[in-house]
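What follows is a short report on a single structure.
Complex shown without one protein chain; remaining protein chains in place.
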Amino acid sequence: MNPPSNPPPAPKLDPHEDHELHDVMQIHTAILRREKAEPQEGLEPMPIWLAALFGALLLWGGYYLGRYNGGFKALVFDEKSSGLPIMAAKPPGSVDMVVLGKRTYTAMCAPCHQETGLGLPGQFPPLAGSDWVNTAGHARLVRIVLNGLTGPMEVNGQPFNNSMPPWRDSITDEQVAAVLTYVRQSWGNKAPGVPIDDVKVIRDKTKERANQPWTADLLKATPESE
Amino acid sequence: MNSQSSPSLRQALTPSDNDSSPERKALLAEIDASCRRPVLFMFANGLLWLMAGTALALLTSYKMHSPNFLADWSWLTFGRVRPAHLNTMVYGFASQVAIGVAIWLMCRLGRVPFMQGGLVVGATIFWNIGVTVGIVGILAGDSTSIEWLEMPGYAAYILFIAYALIAIWAIIAFRFRRERHLYVSQWYLLAALFWFPWLYSAANMMLVIDPVRGTVQGAVNWWFAHNVLGLWFTPIGLAAIYYFIPKVIGRPIHSYFLSTLGFWSLALFYNWAGIHHLIGGPMPAWLITVSVVASMMMIIPVVTVAINHHMTMVGHFKKLKYSPTLRFIVFGAMSYTVVSLQGSSMAIRSLNEVTHFTHYTIAHAHLGVYAFFTMVMFGSMYYIVPRLALREWPSARLISIHFWTTALGILLYVVPLSVGGVLQGLAMNNPDIPFLKTVELTKPYLVTRTFAGILMTVGHTVFAVNFVWILARRRKAYQPPVPFIAAGLQQEAGAQLGKDI
Partner (left out) sequence: MKYGPLLFLGIFLTLASSWVGLTVIPQMQFGGLQTTKIEETGRDYPLNTWGAASKGRELYRANGCIYCHSQQVRPQGFGADIERGWGTRRSVSRDYLYDKPVFLGTMRTGPDLTNIGQRQPSVDWHLSHLYDPQITSKGSTMPPYRFLFEQRKIGAKPSPDALKLTGEFATPPGYEIVPTENAKDLVAYLLSLRADAALLEAPLGK
């Protein structure tokens, strides 16, 4: 062992432990005696296949970074393009109304009216077998979806007193038609579907109500077919 | 890189004092004595936080499938208990034990006693006050809701100052080392000790003290959070593995060249990988792509380090039977390979589409922080504590229980939860399955996780008991080392044991 040129300073041990020093060294030696030398490094060469793997990885990385960098622009979020996205003009008839109706129902309606259409007793009225849903005309239902409904009402003879929010600014005419068609033809309901154009007409007709919800009485006062 | 052509390199890599002379043993004894108070103090506090964090973990896990349990007091609501668990484990347990291990390794490898042990004990008290304040803050409703950085700003200041006061002495030990040759563990330690304060202060500055605007916060958040694992825990864990495998089996590490490549490629790539946590999110495409590439590049250091460790171990696997240190360390080293390759795969966009936002990620995180890092820290403590406490571990049986409960516990945690996570992700990506179904289908896996948690709790308790026991034990002139095998085999293995623990 090469002694260091400057002798190390004496270990600063806790003064309370000084009387133990001799004893401690003796015990410690037992532990240290079986201890192997401090680790050192071998000099095995790097396997060639490893270098090849790394080369391949670097090539892939370069390719991927070059291909999917979005032009390094702040407002490009789609890794496959390098410019701003083009407005997607939906080709007419591309939407499957059945799928749209079910998905809209699950996202917007099911939290209250439940996936089963049964609603929650005393809170949210049922749609399945409901006397409000299984009607010949659908104008009233379109009005409810667009503007919501608040205050006391009766469904299948059961009283409810809650608020349904307006959906006018949240969903499209297509969605209103699709979801109402879904509601009127699920869980044993067998009422006719709702055409998109009818929704448009009623949306225009009720424009001045903005987002003010209906009450049951007001709705009863408007004829079902308008 | 021809091993024959470099006798000077061979000479440079050999420590100048690797003999068993009494002077050298005396130096080691002196180093251990100098580390005794600060390091044991950190370990003891770390274990306290481990127990607290375990309790919080069980509570969190149980609440995930039984949400009504202890739900009526805001302090114990799920959204507070969960970050309290994470922060307890990360800053209370893991970081504190990591610093303790780092200090001891720094001194051992630099052949220099630790200076200012008393001051560091004071700073450690300060650190623990910081953690306490932070956890209470989170439970009281002051969480920042920034993942991995939930502790409120006032706790962050305390932690940072305490850290600076501690780490400076580890770096001073490095600066005034007497062994000029730098062993691979020291590279990792120096890096981690420097990287952590940068990460922590930059993240706090940019997110808590004077927040940047909008989604830049997301980028900073995941640059930080991913690097706490990648540039703080991982290097210290690897430093410990690089030290203890050759130390315990008494054989040089396989290849200096692999060590070098492994270290520099980790330093180069790991810190760029964090934004893969936001794939599909509101981040510019380039930022995510850069992180995906860096994550894949991590295969380089991981495979390199795995080969280096494995080739060192080859022919010595029998020693796992006798050395608790080796057993925990090798378990951790293997987990490191698995979790890192898994992590790289999770950055691939098409796989991430399924695993993102699911329990799969949670399982992955525990595979990293627990199966790799925590197990390595357990192994290190089994080696270090007897040298500082100057006593042998009192109970081999407890060590054995500790190993099997934690090893099986983490497997039972990770494997089912990963399966559940994939199923959850597949269901989530099918819009015709109502969302509530994705919740319900994961419940059995969440219940399994609680059982895994109970197993690990047993392990931690047993370890804590053994730890208190070794400190409380009366010091005798000489105690035979505790054999780490089933009780019946003790005699047979006796001779071996004397050397290998």
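Order as written gives the chain letters A and B; numbering starts at 1 within each chain.
As a convention for this text, a contact is a pair of C-beta atoms (placed from the backbone, for glycine too) under 8 Å apart; a residue touches a chain by one contact, two chains touch by 3 or more.
These numbers come from a predicted model, not from an experiment.
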Inquiry  = Based on the whole assembly, the unshown chain contacts which displayed chains?
reply    = A, B
Remark   = Of B:A29, B:M42 or B:M64, the residue touching the omitted chain is B:M64
Request  = Pick out which of B:N271, B:T337, B:S400 or B:T461 touches the chain that's been left out of the picture.
outcome  = B:N271
Remark   = Checked against the full complex, the residue among A:L59, A:V98 or A:L120 that touches the missing chain is A:L120
Remark   = Per the whole complex, from B:F43, B:F174 or B:F403 the residue touching the absent chain is B:F174
Remark   = chain B positions in touch with the non-displayed chain are 12, 63-65, 67-68, 71-74, 77-80, 82-83, 141-147, 174-175, 180-182, 187, 190-191, 194-195, 198-199, 202, 206-207, 211-221, 223, 227, 231, 260, 264, 267-268, 271-272, 274-275, 277-278, 280-284, 287, 290-291, 349, 353, 356-359, 361-362, 428-431, 435-436, 439-440, 442-443, 446
Ask   = In the complete complex, which positions of chain A touch the hidden chain?
value = 74-78, 84-88, 90, 103-104, 106-108, 111-112, 120-124, 161-167, 170
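The criterion applied here is as follows: only the chains that are shown with their structure count from here on.
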Message = Using the touch definition from the top, list the residues of chain A that touch chain B in their complex.
response = 1-4, 8, 11-14, 23-47, 50, 53-54, 57-58, 60-61, 64-65, 68-79, 102-103, 106, 110, 115
Query = Contact residues on chain B for chain A in the complex?
reply = 1-3, 6, 9-10, 13-21, 23-30, 32-34, 37, 108-109, 112-113, 115, 117, 178, 183-185, 242-243, 245-250, 252-259, 261, 282-286, 288-290, 292-293, 296-297, 299-300, 303-304, 307, 311-312, 349, 386-387, 390-392, 431-432, 434-436, 475-478, 481, 498-501
